[in-house]
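Incomplete set of chains, arranged as in the complex.
Chain lettering (A, B and C) follows the sequence in which the chains are written, and residue indices restart at 1 in each chain.
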Amino acid sequence: MTLRVGVVVFPGSNDDRDAMRAVRLLGGEAVAVWHRDGKLPEVDAVILPGGFSYGDYLRTGAIARFAPAMAAVRAFAAAGGPVLGICNGFQILCEAGLLPGALIRNRGLAFVCRWVHVRTEGAREGWPEGEVLPVPIKHGEGQFVATPEELERIEGERLVALRYSSSEGLVDERYNPNGSAHGIAGLWNAAGNVLGMMPHPEHAVDPDLGPTGGLQVFEWLFAAARAFAGARPQPAPV
Amino acid sequence: MRAEPLHRALGLTDEEAVQVERRLGRPPNPTELAMFAAMWSEHCSYKSSKVHLATLPTRGPGVLLGPGEDAGAVDLGDGLACVFKMESHSHPSAIEPVQGAATGVGGIVRDVLSMGARPVALLDPLRFGPLDNPRNRYLLGGVVAGIGQYGNSIGVPTVGGELKFASCHGPNPTINVMCVGLARADRLLGSRGGGPGDLLVLIGAATGRDGIGGVSVLASRTLDADAQGSRPSVQVGDPFAGKLLVEACTELVERGLLEGLKDLGGAGLTCAVSESAARRGLGAELHLDEVPLREPGMEPFEVLTSESQERVLAVVRPELVPRVQEVCERWGLSARVVGKLRRGGTLRVRAGGRVVAEVPARALTDEAPAYRRPLERPHVLDRIREDDPAAAPPPRSLEEAFLAVLGSPGVASARWVFEQFDSLVQGNTVVGPGADAAVIRLEGSVRALALSTDGNGRYGFLDPYLGGAHAVAEAARNVATVGARPLAVTNCLNFGNPERPEVMWAFAEAVRGLGDACRFLGTPVTGGNVSFYNESEGSAVYPTPVVGMVGVIEDYRLLSRTAFPSGNLAIYLLGETRPELGGSQYAEVVLGKVSGRPPALDLEAEARLHRLLRECAAGDVVASAHDLSDGGLAVALAECAVAGGVGFTVSVPDRGLPPHVALFSESASRAVVTARPGREADLEELAASHRVPAVRLGITGGPRLRFEGLFEVPLSDAIVVYEGAVPALMSGRPAAASA
Amino acid sequence: MRFRFEVVVTLREGLLDPQGKTIREALPALGWPNVAEIRVGKHIELVLEAESEAEARAQVEDMARRFLSNPVIEDFRVLAGEGAR
């Protein structure tokens, strides 16, 4: 069965085509979802892509989270559908309250485009713990922040998905490119079906272009999509 | 005192005012005069440069669109066209670096968009004054932030550029930007499509009082203390609106809804409408009341010359207008019919129910004045050129000289700059910034574009003819080094005040050098930009022609990279080294002088090297390749080592040259390569067959850069010096190299 | 009627403000060593149509809470509308 992955296109999305290309490269079918659509097409997973929705004006994700498509994504997530937010997608998920915390200006204030390593945490189906993934980041506002209580809850409930690390998997401030609290690069929601991350896995799947640390992320997305599709009531045969 | 006549206040000379009246057969009204002033400004009319630019080779088998359009285009085969152009945004950036640079990116992107192409890459050649001056740091920081803000937001990868320094760029930073786009060759939008009756649709942002008189005041008058006074005409870029324009325009083109498209840049609507009409041999009707305004009470002349950003003018068949508007509405953009093309050649402008201007469209465009300004070779040059740095005594310590050159900011890594740019978006970046040429694959194929921008101001100063020729040769060499075939050239010519005969002489020489090199290397010039008046406080920029080269690589999987990939590889120097330190990085950094003659350029040898490098890549004979430029052999070897994290041991061939000359000579037409294991003989044979000298220098490996019998440096130190120089300077601390 | 309001959005106490921190660290070298604290927030000026000032203010408060600020990291205050104009 070919999995169908919806990629929401907001005005200002930049890496939407890139996410769709990655989905196709890995054997899925990519479907563009327009931000004004209040209803998702029949899909098994959703990606909120990177970019600068609404120019990042006011705050990253602040305007996009009101899009009709986001209401549909919220419902999709509530029903257990897997949702992956990449970079601006992560920022939108936080703004929408689907993930805790927020992303603010990088500690160094400058935009950073660079290959980094991140270490996986929070083992689950399709997501082994302790893998070190080479992936690129490219953002100006990727510093993850949350109140101390919120951070405690995030750690306590093991919601961290990715932390910045050395190529050996050592987590240390030296490898933290933006000042994120606890070196957090990616987060799960409590149910484990929504994943937000600042790095760009869609730019790390094609060996012609560089390392392929992004494959792990899509493996999870596809595993979760398969499980979700399997559990969903099938349309009655006509 | 009597008030200055209006035409002079607007920047027209008395003679030009007479010409305007002659073209009209009557005195112009103030609105018309403003239109002429904007269109006949140096920036829009190229009146001082036209006669020289006409000598450039612009034709070739692959050229689809040459100069004269918003951007040039070459055929890539497989039905694809590459559209590309370079432009300067130096003057606005000197006044407000963030917005100046940002709007520069926006402008060049719209130029490429206007030809019906999707922008796929940006490159940004940058030149500043020395970084020990806080104002220069402020300018560099601001320009980089501005380029990032715009380029990153619109989703076009910034994949290359230059970062150079010279005192002359302190008061006159030189900010160029190149955009490259791809289009279906059969969908290219020249200014030939469409005809009488087609409508003019203004798409994008509302028109405000941005840059009113900006063209003539900001760009065509020498920048000086009174630039303070021109501050309110700074334009603020809206990258989000720019992104929407990119998406809307590419969709309009894909759907085949447009007959033509023009960017609104210098001289705003006046330029876009008059050129749209004149190039088709037509006239037009323009209704200013239909133009969406951002501010109340704008005068017709303001609406006509406003340079508000994020606007384009489309030529649309009447029946297709609703579909055009529908696409624009989807992207949240306004699209308003503001006029119509008509027979007869007259541009008639209406506002408030009356005709406010009526002029022949061609009088504004093709019939603008052209000057053959006086040229004079500056005699001081003779003395400076006689002072040959190769005749100076050798440095006290070669090692110190090496570290000083490697850590000089014009040689050291530009990572501090390019990490602030998204180089990956669009997912086709095979090689991003930090290499000889950037490589962007053509989606769905193994073919790729290779892109490089190059210019050397010191060479331009010492010998503008060679400065022009070297810029082309180096850009082509960079493209050939990765394994690509150079196809065509765009350029930006950065000079001082053209009314000064020495400046004009240098300009003419540079253009001659550029043209000769392009003719010889078979890379026609498809477009470019001239930036004059880069002088203030009595000092002009070096004559700086900057070249943007587009090449094609047939299989990007076989490209050559700079980095030494592993140890135990034989290192070769290709090409001949002569005692050429004139205008070199070494002379500037170690001897503190910019003097002598730039390296000679044998274009025949250059072309042979390019063919060799290409065959080395295609035949998978080499494991790495890097051309030699600033800093010569020593720097090139260090860059290969730093990039790969692999040291080397070499013995520098003496051939009668003192070691420091052999290490730092900037003789042209050279490269360092490593042979694939077991392919050494093939490499030597191939080099011989192309009549390119190839000397085996040594071997890769180990944790040190070892120049046998001379000195050695730990690789880790070299990395600190090379990578640390610019960040240290930008933080206001002294560089590691001088510690 | 038209009413004008100003909304000030500030980062919540306890959260590090990267911009403020960078500015404060730069100040001594620029000749202002005596700045103890500096925080950078947003200042938003609005003009809106409403039947009454009270109605306008209620809308602005709502907008500030739900849209102009992010409660996870920011506080806001609505400043005296300077009245219709």
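Just so we're on the same page, contacts are C-beta pairs under 8 Å (C-beta built on N, C-alpha and C of every residue); 3 or more make two chains touch, one makes a residue touch a chain.
Predicted model, so just to flag it, every value in this text is computed and none were measured.
For the complete assembly in this file, the formula in terms of the labelled chains is A x1, B x1, C x2.
The working rule: only the chains that are shown with their structure count from here on.
For the pair subunit A and subunit C, the distance between mean C-alpha positions equals 30 Å. For the pair subunit B and subunit C, the distance between mean C-alpha positions equals 41 Å. Here the spacing of subunit A and subunit B, counted between their Cα centres, is 36 Å.
Among the residues of subunit A, none is in touch with two or more other chains. Touching two or more other chains at once is no residue of subunit B.
Listed in rising order, the residues of subunit B touching subunit A in the complex are 145, 148, 152-155, 238-241, 243-244, 247, 331-332, 418-430, 441, 556-557. If you check the complex, the residues on subunit A that touch subunit C are 58-59, 62, 66, 94-95, 100-102, 104-109, 143, 145-148, 150, 179.
The touching residues of subunit A, counted against subunit B in their complex, run 11-12, 14-15, 17-18, 21-22, 50-52, 54-57, 110-114, 136, 138, 140, 200, 202-203, 206, 208-209.
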